[in-house]
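Note that one protein chain of the assembly has been removed; the remaining protein chains are unaltered in position.
Chain lettering (A, B and C) follows the sequence in which the chains are written, and residue indices restart at 1 in each chain.
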Amino acid sequence: MAASMEENRKYLTKLDSEIGDGDHGNNMRRGFAAALERLEGTSPSSPADVLKAVSMALIGKVGGAAGPLYGTAFLRAATVLSGDEVSPEDAASALEAALGGVKQRGKAEVGDKTIVDALTPAVEAAKEVAGSPEATVAAVFRAAAEAAAVGAESTVPLTARKGRASYLGERAQGHRDPGATSTQLLLDAAARSLEGAG
Amino acid sequence: MAASMEENRKYLTKLDSEIGDGDHGNNMRRGFAAALERLEGTSPSSPADVLKAVSMALIGKVGGAAGPLYGTAFLRAATVLSGDEVSPEDAASALEAALGGVKQRGKAEVGDKTIVDALTPAVEAAKEVAGSPEATVAAVFRAAAEAAAVGAESTVPLTARKGRASYLGERAQGHRDPGATSTQLLLDAAARSLEGAG
Amino acid sequence: MKKLINAPERVVGEMLRGMELAHGGLLRLLPENGVVLRADAPVQGKVALVSGGGSGHEPTHGGFVGPGMLDAACAGSVFTSPTPDQMLEATKAVDGGAGVFYVVKNYTGDVLNFEMAGELAEAEGIQTDYVVTNDDVAVEDSTFTSGRRGIAGTIFVHKICGAAADDGKDLAGIKELAEKVNGNVRSMGMALTSCTPPESGEPIFQIGDDEMEIGIGIHGEPGIQRKKIEPADNIVDEMLDKILGDSVDFSGSEVAVMVNGMGGTPLMELYVAYARVADRLKDEGVNVWRMPYVGDYMTSLEMAGFSITLLKLDEEMKGYLAAPCDVAAGRPF
Partner (left out) sequence: MKKLINAPERVVGEMLRGMELAHGGLLRLLPENGVVLRADAPVQGKVALVSGGGSGHEPTHGGFVGPGMLDAACAGSVFTSPTPDQMLEATKAVDGGAGVFYVVKNYTGDVLNFEMAGELAEAEGIQTDYVVTNDDVAVEDSTFTSGRRGIAGTIFVHKICGAAADDGKDLAGIKELAEKVNGNVRSMGMALTSCTPPESGEPIFQIGDDEMEIGIGIHGEPGIQRKKIEPADNIVDEMLDKILGDSVDFSGSEVAVMVNGMGGTPLMELYVAYARVADRLKDEGVNVWRMPYVGDYMTSLEMAGFSITLLKLDEEMKGYLAAPCDVAAGRPF
């Protein structure tokens, strides 16, 4: 995830310049670099501890709207995991809890042109795949990532109702939301990591 | 003269931008426009009164280094004229008095890259022509104008020792001095006016 | 991108260090947390005022820290809200036992981060409250957006609440006063040029040589309308019409006026604009109280542009605005 935020920094900056203040790329890169450092420094034992550590790093380092939203997302995901193994159902539940946290903090709905537009279809796809018998965690994340990509793309024609882009009115139409895009990129990075493509 | 300053405003601005602060063109245009207005409003009777009126307008409206220098030049020129006629010798004396005023106020010498570099050869040429029996006032000014043109061109390779260009050191080399250029233009306008080319 | 900096990622830290070196005795830092405090914090028995936001708006916020205004300001990265841990450290450092009041500008990031900070502070036993300022009239229909933004009018909240806190007002009273100020202040901004944040290296938006952006915010984000540039008087008229036509009725009242430069507009031009503001207010029967604030107060790096703020005053607000304060942004010469 940190590598993806590093690679995609300029892209996210560009999206956030068109309908924001140009800092989303730097914020995400900084936050996930801090998360990586924290993980390397503390070597957390369980998956829940990993997510909590990431959450704290994001809250402490991302800043802006995305910091509390992603931070809460990781924290809520951590709360539904216990033990050292994560099943496909666990993964889908974690994503669902993450979405719940984002919606509770940010009060956005699908169609508002935010993270929620990518994460909502991601959760639905994750739950569907998790319900099937040959499901793997990797497949859950891959489905989530693909759905998030579609969701992020769906933000292009929308008028924003939340966040900085909402001040633009109809001028935000035709531009992809940066937060929805980083959601897609994070899920894709997770999927690739689980698929062994790193 | 006012028309010449209006026409050449951008040129003088350009020269004063390269080795100055970009205001010479506007300063000269403003000052000579004011001089024209004053002359039209007061209808002075003698040549001396005309020059005094111009002097006062320049001092009051040009600003910058050129204001006091040209203002003093016109004032000193006025002091050597009496009566309603101006002979060729009077014209040359007036130009010489003008130069004296510029040098006394500004303390510049030939080679310092200023008005003096144009006005000094102009005075010499004026005196030479005035000394000949077929001299006319128009011819005196034409000679002065042509010498001033050569003098102004001679400023190009000089390092400035006075005025704003002097801060540039050798960087002023290769640039024509704006004040020497306006001297040439003013003398040329006077010559054309006397020659009937207006 | 040409800036007087050493490295983009070090700008904020070096700026804060420069402020502390310049104003030691008035200010001190929590350098690990990017927080500027009044040097004598905590002031016992007084409600402490904490504000903050992204860097790049100087003198906002660090320039407004000191007796009579803020107790602490949290500095985020350029144009990025500070984080809850910064705010918590600031809160703990200024807590004088009478509660801590956050002045938050209405941007989702600022609001979410300050909300989390408040939760953390309450968990540590510090009572907090906050106001979310939203003086910008540029965004009309806030039902369908994140609501109106907080811009230069926020500074009047800092000043008035700061004076009131000095005067012994309690936390509930500060909250009420802050809401009153916020409810009576209206602003609008515009830009002639964009600005370039150091870490991005690119201008936030592109704008043509003959264009202007009306309804600009303070983070370099695009405004509500792109138009061809007009004379200053027309621009002032358009902005004042929106401010005067909004939900605060200014007619016949006394107002505090701020003509605020975004950073790249010469003071000369701000005074040209103020002449029109003064003429219009006189025509409209609105009385300017004392002297307007004309200068750079809440900037957007080097952006050329300005904002107009009107605050409808009552006796209480006037008294607090007139009260002395000692802050870096308002040092006598």
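Keep in mind that, in the parts below, a contact is a pair of C-beta atoms (placed from the backbone, for glycine too) under 8 Å apart; a residue touches a chain by one contact, two chains touch by 3 or more.
Since the model is a prediction, treat every value here as computed from it, not as a measurement.
J.: With respect to the chain omitted from the figure, which of C:G45, C:G125, C:G252 or C:P324 is a touching residue?
T.: Once the missing chain is taken into account, the touching residue is C:P324.
J.: I'm checking contacts with the chain that's been left out. Which of C:G45, C:G125 or C:P332 qualifies?
T.: C:P332
J.: Per the definition of touch given earlier, which of B:M1, B:V62 or B:A126 contacts the omitted chain?
T.: B:V62
J.: Considering the whole complex rather than only what is displayed, give the residues of chain C touching the chain that is not shown.
T.: 2-7, 11-12, 14-19, 21-23, 25-26, 55-56, 58-59, 63-64, 69, 159, 192-193, 209-210, 212, 229, 231-233, 235, 263-275, 278-279, 291-294, 296, 299, 301-302, 304-306, 324-325, 327, 329-333
J.: Over the whole complex, note the residues of chain B touching the chain we left out.
T.: Spelled out for chain B, the touching residues are 13, 17-23, 25-27, 30, 59-69, 105-106, 159-164, 166-169, 171.
Note that only the chains that are shown with their structure count from here on.
J.: For chain A and chain C, what's the span in angstrom between their mean Cα positions?
T.: Those two chain centres are 31 Å apart.
J.: What residues in chain C touch two or more of the other chains?
T.: none
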